[in-house]
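All protein chains of the complex are present and in place, except for one that has been dropped.
The chains carry the letters A, B and C, assigned in the order they are written, with residues numbered from 1 in each.
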Amino acid sequence: MAGHAVEHDYHLIPPSPWPFLSGCAALVWGLGMVTFFAGLVDRTGSSPMAEWFFANGLDTLKSSLTGDGSLSGGWIILLVGCLFAAYVMYGWWKDVAAESAAGDHTPVVDIGLRYGMIMFIMQEAMFFVGWFWMFFELGLFHKVRATWNPDILENAAGYADSMAPGVTSVDAWHLPLMNTLILLLSGTTVTWAHHALMHNDRKGAKWGLFLTIALGIIFTWLQLIEYAELFHLRESGHEAWIGNNAYGSAFFMATGFHGFHVLIGTIFLFVCWVRLLKGGFKPEKHFGFEAAAWYWHFVDVVWLFLFAFVYIIFAMNGVAH
Amino acid sequence: MSANKKTLVYLVVLSVAMLGLGFASKPLYDTFCRITGYGGTTGYSEDNLSEILERKVKVSFDSNVNGLPWDFLPEQTDMSVKLGQTGLAYYKVKNISNKPMIGTATFNVTPIKAAPFFIKTECFCFTEQRVEPGEEISMPVIFFVDPQLDEDQRLADVKDITLSYTFFDVKGANDDLTAAQGRELLN
Amino acid sequence: MRLVHNITASLALLLIMPGIAFANKPTDGGYWLQDAATPVMEELTKLHNFVFWIILGITLFVMVMMGWIMFRFSAKRNPTASKTTHHVGLEVAWTIVPIIILLVMVVPSMRLLYFQDALPETEMTIKVTGNTWNWEYAYPDHPNVESFISNPLEKEDAGDLYLLKTDASLVVPVDTKIKVLITSSNNLHSFAVPAFGIKMDAVPGRINETWFEVNPGKEGTYFGQCSELCGVNHYKMPIEIEVVSKEDFQSWVANDGAFTTAVVSYDNGSIVLQD
Partner (left out) sequence: MAGIGYDDHDDGKPGFFARWFYSTNHKDIGTLYLIFGIISGIIGGYLSFMMRMELSEPGIQIFENGHAYNVFASMHGLIMIFFMVMPAVIGGFGNWFVPIMIGAPDMAFPRMNNLSFWLLPVALICLLISFFVPGSASGNGFGGGWVMYPPLSTSGAPGPAFDFIIIGLLAAGFSSIFGAINFITTILNMRAPGMTMHKMPLFAWSVLVTAFLLLLALPVLAASLFMLFTDRIDGGTGFFDPAMGGDPEMFQHLFWFFGHPEVYIMILPAFGMVSHVVSTFSKKPIFGYLGMAYAMVAIGVVGFVVWAHHMYTVGMDVDLKAYFLAATLVIAVPTGVKIFSWLATMWGGSISFSIPMQWALAFIFLFVLGGVTGVMLANAGVDVALHDTYYVVAHFHYVLSMGAVFGIFCGFYYWFGKMSGYLYNKWLAAAHFWLFFIGVNVIFFPQHFLGLNGMPRRYVDYPQEFELWNQVSSFGAYITLAGVGFFLLMLVEAFIRKRPAGANYWGDGATTLEWTLSSPPPYHQFNTLPRIEQNDEH
């Protein structure tokens, strides 16, 4: 049917290597995940097959890569997988940015991109639903069954009793409060950048975005300090360290995954910043920037939930460390 | 495009509703039960401890050990208490291995619907217990059954409540024993 | 298509033939629930049969309708298709009628559910612990009976009852309301006795409870099997329950959990052992 002129505004894309390479990167990353964590722990048991697997496969690879084999596990494979994935993302996004600049993103394509981003954020929200569900289950209903404290529904303070006795919780009004303010502030700076961009005030946009990224990095930094302090508690032999129970599991995994999303959001904003510096984005068309801003706001909202439930309510009866 | 946008709005609202309904159905249901007094999670107020009813329940005691060389038994199989009346029961635990060991106990109560009314004012659960080799220790549980149990229609048939404890080994605390034995037990 | 319908129809007929009286274990070629030995299982069987008739009716209705439509409206007999696409009355009807059928069904269903759950005043308790891979039974009310482990018998010893027979059966009295506490020492298991209508998961760190009461005159040996995947020997942890008369049970308890030939007499409820 060649020869017909294309009379629609949709964007037909020529073959692209990135999806296939993404699959390859995912495979390397997945192998890295398994070998890294399987390598950390001696899971071989007594199976001869296991001995063979580790001796001939991973250990050989590991020692050929590291020389001595003192580092157990396939962290190198994991690292290679991550770098591979980063390379693919770089190439993929570069193509998208180039297509956008070439005018391939007609209004209808632009709307499609918006739908796509909304759906993506929806699935991210459901991912956190899983973690919050676990958190509430451990906080509320697990103890209903276990009759730890039956008045949980009477007052919110009851949440705190989901922790084992003596477990110290993080004081919500120190670092977590600061982090909340930082994220809220970053929400305003990103809006500032957006409005500046819309009014073609490129300098303001650059500054707004720069501040947002800086605040994102500070947030991550403070979160790392908080983790470091908590790990220090374990090192010092504090017997009721929160990592020793299911509450701690939920705490670390929920805040950890949020932190991971902050990292992704920061990188996303950073990419936008670089594009902005290079002269990308127009006042009337800058969806890449908007998507980053949406994502940032989503991360912000998740944090507010974490702050309200994980830090404040659960920590009401907790002992500040 | 506006038709599309409308559809989007509808669908987003729909999905949020689906999400919300799914996520909220369990807590909502529990809350509903509590408010109507129909379900099992009736709350209790803290200042009714003085009230003691004539209705009696039999409280049975149960014990389990999971992955520890310990003997762990209740010192009484059951005891009859009035609603609101404080009961005192003892469990004894003995370390039959030749090294000191640390365990931690979880507990639960059946029937599930009666669990929220079973209140322990002192227990040894969720704290680490260290027991020397050959040592035998006795551990008290002080509890009462909330008199509000009597007001709940659903619990009219509850005459027997079981309190069960399970001792687990503390992760990492007894490594030399559990790394080998624990796996053996599991596989 | 007709041939297939005939086959399925005859299979359905096979199903509704009156059930043969079954023993206390599965029967080769058996196609129905095992014989009820407890009130719960009796109720369960009743509800099952009730629902079965409803779903059979629905299936037959759809089948006959389909058969008729395929016959009547085949291209040969009906060369020109109609263009009807809506009939409000019909659409409302096939929404309302199923709702009514479901409402009819839900009443006995809830009754059974609550009957199973409401623990009556039980006369004794047994405790079941699932291990990998055997069951451990204890009698908390009878401290003199030591808890024991019930291992499956190997093929040579079990004969025809391989994968059902154990080296130590759970002994319970007939006509007694018995509470069963179920837990597990590691993986999930499920304590299931089909003839009693009980099945309850054994979960580590949790205690679950259920109850049964074997009907008078139903003494005998009953069999069940672990019903929650628990690893390599999941298939090989059968449950064997010996239901004995109250007197025999008393003597079993008096002998610290052993059947002996010793004569036992009962004097005002207390047991007197005679040589």
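To be clear about the criterion, a residue touches a chain if its C-beta (ideal position, glycine included) is under 8 Å from a C-beta of that chain, and two chains touch if they have at least 3 such contacts.
Keep in mind it's a predicted model, so treat the numbers as computed, not measured.
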item: Chains still shown that are in contact with the chain withheld from the display; value: A, B, C
item: Chain not shown, touching residues in chain C; value: 1, 4, 7-8, 11, 25-34, 41, 43-44, 47-48, 51-52, 54-56, 58-59, 62-63, 65-66, 69-70, 73-75, 78-87, 90-91, 94-95, 98-99, 102, 105-106, 109-110, 112-117, 160-164, 186-188, 190, 192, 194, 197-201, 203-206, 208-209, 223-236
item: Residues of chain B in contact with the chain not shown; value: 3-4, 7-8, 11, 14-15, 17-19, 21-22, 25-26, 29, 33, 38-40, 66, 104, 106, 112-113, 126, 154, 166, 168-172, 182-183, 186-187
item: Touch list for chain A against the chain that is not drawn; value: 1-8, 10-20, 22-24, 26-27, 30-31, 33-35, 37-38, 40-41, 43-47, 49-50, 53, 91-92, 95, 104, 108, 111-112, 115-116, 119-120, 122-131, 133-134, 137-138, 142, 164, 244-250, 252-253, 257
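Throughout what follows, only the chains that are shown with their structure count from here on.
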item: Between chain A and chain B, centroid-to-centroid distance (C-alpha), Å; value: 34
item: Distance between the centres, which are taken as Cα means, of chain C and chain B, whole angstrom; value: 28
item: Cα-centroid distance, chain A relative to chain C, in whole angstrom; value: 48
item: Of all residues in chain B, the ones touching two or more other chains; value: 106, 108, 187
item: Residue numbers of chain A (touch at least two other chains); value: 145
item: Chain C partner contacts - residues on chain B that touch it in the complex; value: 60, 62, 64, 66-67, 77-78, 106, 108, 110-111, 157-160, 162, 164, 166, 168, 185-187
item: Of all residues in chain C, those that touch chain B in their complex; value: 117-122, 125, 127, 129, 132, 140-141, 143, 179, 181, 183, 185-187, 204-209, 231
